[in-house]
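Note that one protein chain of the assembly has been removed; the remaining protein chains are unaltered in position.
Up next, subunit A:
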Amino acid sequence: MMRVLRTIPYTLIRMSRDYITLLLLLVVPIILITIFYFVLGDMKNQYGDLAFYDTAQLMTLVFQLFGGSIVIAYIQDDLFSARRQRILVAPMSLPLYALSISLCGMFFSIFLGFLLVLFTGVGLNVEWGNVFWVMYIIALLAVLSSLVSLILIFSVKNIKLAERLSDVYGIGCVVLAGLFFPIPDYPVITFINEYLNPLLLAANAISYAQSNLFSDAYIYMFRLGIGIVITFIIVYVLGRRKI
């Protein structure tokens, strides 16, 4: 256990020096949100609030959906590539090491989400409401996305396929949420968005909390939690087989 714990600082250092990930999950959203800040200007939404607030919040959450790619990359590098041999020969628990990488990936994704909340809140005056609640929801979303990515990497043999499927998961959630184009009001899609789409579950949990409707916010938080429990069980079963 201690031996695995000693690897954690180095895993986090590696992630912090992964400039491509930082570019895609931090710099790109900051640029996009800033562009929307200037494009939307003083435009208001149906409730009379600045429309930019909704956009900034949703975009912050959208990029959490892709945080799972961090876990995919590091699990692949350390457990399914040339480095696997060295890790297998080392006197430490492989499943524990895999867990530590996954937790580091989740933590890093949450940290990037925090930086986005900080940037939009302090830099662009976005009203997030209770920051602790927001970070809690972002953490749940990041954990869920990472677990989905783990399911993908444990389910397919080809890492590239896992990455593409991970992209499909992220983009699919965005499309179903109607952010790219309006989605028809079919019962199936409404059900998915109400119970399964993590992007809208997180957005609703934050939105209701901002309106002080915490009983509704808890419902969406609870649905996210159920998603985490289910995906965790699947990861556990698949991971035991694969590692």
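Keep in mind that, in the parts below, a residue touches a chain if its C-beta (ideal position, glycine included) is under 8 Å from a C-beta of that chain, and two chains touch if they have at least 3 such contacts; residues count from 1.
Going forward, contacts and distances are computed from a predicted model.
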- Query: What is the missing chain called in its UniProt entry, if the choices are "ABC transporter ATP-binding protein", "Cation acetate symporter", "Branched-chain amino acid transport system permease protein" or "Fumarate reductase/succinate dehydrogenase flavoprotein subunit"?
  - Reply: "ABC transporter ATP-binding protein"
- Message: On subunit A, where is the contact patch with the chain that was removed from view?
- Response: 2-3, 6-7, 10, 13-14, 17-18, 82-83, 85-86, 88-92
